[in-house]
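Removed: one protein chain of the complex. Kept in place: all other protein chains.
Take a look at chain A:
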């Protein structure tokens, strides 16, 4: 299972613009699937994907891959916002992408702990207690936003 540190040191991976574009497509799909799953978990909440954030990471600039926009997910209950999910970064050593959650109960990190191009393994942890990692599920996410 290849990791980001292997990828960035080209240990088993050819790092070029084509590879980076494939990784970005995969990241976008994982984010879309994550947002869809969250909307399915909480059908009573509003799930707005209208806003976006810019993805422009150092390795993209190094290989001339232009910035792209990724969707932000706003969760609301009776027009009151209960959580915002923002993709924070893909090429983070130790993980395979991170989405930040600002919620009623504080800041949380939603992290994919899978290898490159593998089935996602999303986890959630409070930003102030980053070792308190739990698998992301309806229950653990509800603990953050409700």
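Methods note: a contact is a pair of C-beta atoms (placed from the backbone, for glycine too) under 8 Å apart; a residue touches a chain by one contact, two chains touch by 3 or more; residues count from 1.
Just so it is clear, contacts and distances are computed from a predicted model.
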Listed names "Chemotaxis protein CheW", "DNA-binding protein", "Thiolase" or "RiboL-PSP-HEPN domain-containing protein", matching UniProt entry of the absent chain: "RiboL-PSP-HEPN domain-containing protein"
Touching residue (missing chain; options A:13, A:68, A:92 or A:116): A:92
Touching residue (missing chain; options A:31, A:70, A:85 or A:111): A:111
Touching residues on chain A - with respect to the absent chain: 4-6, 8-9, 11, 53, 57-59, 62, 86, 88-95, 98, 100, 102, 107, 111, 113, 127-131
